[in-house]
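Heads up, one of the protein chains got dropped from this complex, but the rest are sitting where they should.
Per-chain numbering from 1; labels A and B assigned in written order.
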Amino acid sequence: MTERSTMVTVSAEVAGQEGDPRSGQISMRCDDVAVKFNGRTAIRDVNFDIPKNKVTALIGPSGSGKTTLLRAMNRLHDLTKGAVVSGSIRLGDTDIYKGGIPATLLRTRVGMVFQRPNPFPTMSIYDNVVSGLRFNGIRNRAVLQEAAESALIAAALWDSVSNRMKAHASTLSGGEQQRLCIARALAVEPEVLLMDEPTSSLDPISMRLIEELLDELKSRVTIIIVTHNMQQAARVSDLCAFFLMGNDRAGEQIEVAPTKKLFSEPDDPRTLDYIQGRFG
Amino acid sequence: MTTGVIEGLPPDPILERREMVQRVARKTLDRRILVSKGMIGLCGIALLVGLVPLFAILYSLVAKGVHWWSLDFFTKTPQFPSLLDPNQIGGISNAIVGSLVIDGIAALFAIPIGIVAGLFLAESTSKFASLLRTTAEIMTGLPSILLGIFAYQMIVIGFDQWGIKLPGIGFSGIAGSFAIGILMIPIIMKASETALRGVPNTIREAGLALGARRGVVARRVIIPTAAPGLITAVLLAFSRAVGETAPILWVIGASTVVAWNPKKEMASMPLQIFQSATSPYVSLREEAWGIALLLVVVVLIVNLGSRLFAAWLQRERR
Partner (left out) sequence: MPEVPTSPSVAMSNPLLTENSKSFSVKSDWAHWSVLYGASGLFALICAVFLISIIVSSIPAWHHSGLSIIYGRVWSQGSNSFGALPIIAGTLATTAIALFFAIPIGIGSALAIVHVVPGRLRVFLSSLVELLAAVPSVVYGLWGLLVLAPWFEHTVEPDLANITGHRFPFQAPPEGVSLLLAGCVLFIMILPMIVALSRDAISIVAHDQFEGALSVGATKWQVIRKVVLPGARNGIVGAVTLATARALGETVAVAMVIGLNPLFPPSLFATASTLASTIALQFQDATPLQVAALGALALILMTMTAVVNWFGRRLVRGLAFRVGVI
């Protein structure tokens, strides 16, 4: 899909970063993580650290298990019958699977934004943003108001909706709905925000808006983003993890490296093949 | 948890809020999980409670009905039990034949009218079409006893008002078919409309673009494509009609002999259940289970069969 020369230009844009993003604090840590559905392995052998207040991108072709891994990070597989997550995923010092934390509580600390905007259509814009706080038992109006404003500002939506907070969420455009979902996730002040191809259903302008947003959100949350779009990964991420589908059709981790390095001089030849568009 | 608050700097509102959310969430967690488990448990209990009577009915039907099934039950006509011989009740061949004839004739005129009117609903955007759609929807929900009155007035005693005179036929299978058929038409209409609308517009337009007239496209393209849905529609409407008692309650006359002539009095399975169940003879009341089981088996076979057939036809075409 792209030639090497463009890749190099793109990666040059992110040249502002210094050193390895992993040198700072660690937010989440995956050790030997594997996810199986009814005995069939979807992804395995995942071992890497997610640096705090950085953007980590998970890239790779379809079927490489990126989304499966992402959903394991806030225990969304709990809903799926026959899904087993093995190994350990740690948030700070807590193993999120081995009884360390109830799933409900974990999800307030690790939020998620989905592929398609999914605001609650029966709720107003305001109710959407504060829904997480209300679910968690926060009733104080002033607190809700303040959190809603802060989250909407952070999601770059405040200016366009501040005068119509009672309007239905469905009156917003697709890009605005996705930013509303980001605001909804931010309102509970998670430590980590998981994003599953958040721009894949949006137009290019909305996509660019959200990409620009990520850079500002870094100071507030640690971001893990799954994307099919390699330019996007190159533009927004500090660290990049590359996955491929193995011979047994299970996804596996190929290489994890600072984005700049991964796109310019990857260690693994398969990574080079992928970013040069030889498959996927 | 990291607090991240550095001495001397103003507190970060985001970190403060994060701590507050976590604190409240943790405090309310046990109660929220308890409520959640409790309410979901209640839903499960509701399901169990709802299933008990439904299974009880199926159990009663089989347990009390199946031993009535014998060759005599299907081939003989009813014998009236007497005080001397209260178990002398014969079979129900008259009711089986009656149901067959009454529902067969009803289907014969309801199916073409229903499907063509359904095609009209699917193709026309006129005011009349939307009025007709509403009418059909309301008709499907009307109590079927009203159709019994209608059939009684129109067919059994005949019409004699304002100089218009239609002679009545008297109690007859035809009167039953009339009521049952009118019951079936709006059901078939609505269901075929749904099936016909399911045909992708691209197919319709492809036909029209080739220069075919609407009628040709409908006959050659749309109806064949929608056939599985139409068959389901017809069979499901039929399965509903077979079990209807109210519309034929006092229009078919309840004959006790096998009658194939629809202008004569006839019997019918649902009516026979009603009459046996409310009869003073214990043996007749118990026999009602045998008929009910037969009726339910017929209804379920037609119902299930239509779904399976439609699914099979859909697969074959792929």
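Going forward, contacts are C-beta pairs under 8 Å (C-beta built on N, C-alpha and C of every residue); 3 or more make two chains touch, one makes a residue touch a chain.
The structure displayed is predicted, hence computed values, not measured ones.
**Student:** Which candidate, B:I92, B:A107, B:I169 or B:A292, sits in contact with the chain we can't see?
**Tutor:** Considering all chains, including the one not shown, the answer is B:A292.
**Student:** Can you work out which residue in A:A185, A:L214, A:V236 or A:I275 touches the chain that's missing from view?
**Tutor:** Looking across A:A185, A:L214, A:V236 or A:I275, the contact with the absent chain belongs to A:A185.
**Student:** In the full complex, which bits of chain A touch the chain not displayed? Write them out.
**Tutor:** Here the touching residues of chain A are 74, 76, 79, 81, 104-105, 107-108, 111-112, 114, 116, 118-123, 131-132, 134-136, 181, 184-185, 187-188.
**Student:** Extract the touching residues of chain B with respect to the undisplayed chain.
**Tutor:** Residue positions of chain B that touch the missing chain: 25, 32-33, 35-40, 42-47, 49-51, 53-54, 56-57, 60-61, 112-113, 116-117, 119-121, 123-124, 128-129, 132, 134-150, 152-154, 159, 161, 182, 185-187, 189-191, 193-194, 199-200, 202-203, 206-208, 210-216, 218, 220-221, 224-225, 232-233, 236-237, 239-240, 242-246, 249-250, 270, 273-274, 277-278, 285, 288-289, 292, 295-296, 299-300, 303-304, 317-318.
Throughout what follows, only the chains that are shown with their structure count from here on.
**Student:** Mind checking the centre-to-centre distance between chain A and chain B? Centres are C-alpha means, answer in whole Å.
**Tutor:** 49
**Student:** Mind pulling up the chain A residues that touch chain B in the complex?
**Tutor:** Of all residues in chain A, those touching chain B are 92, 102, 104-105, 108-109, 133, 135-138, 143, 146-147, 150, 188-191, 220.
**Student:** Residue numbers of chain B touching chain A in their complex, please.
**Tutor:** The contact residues of chain B facing chain A are 1-2, 13-14, 17-18, 20-22, 24-29, 32-33.
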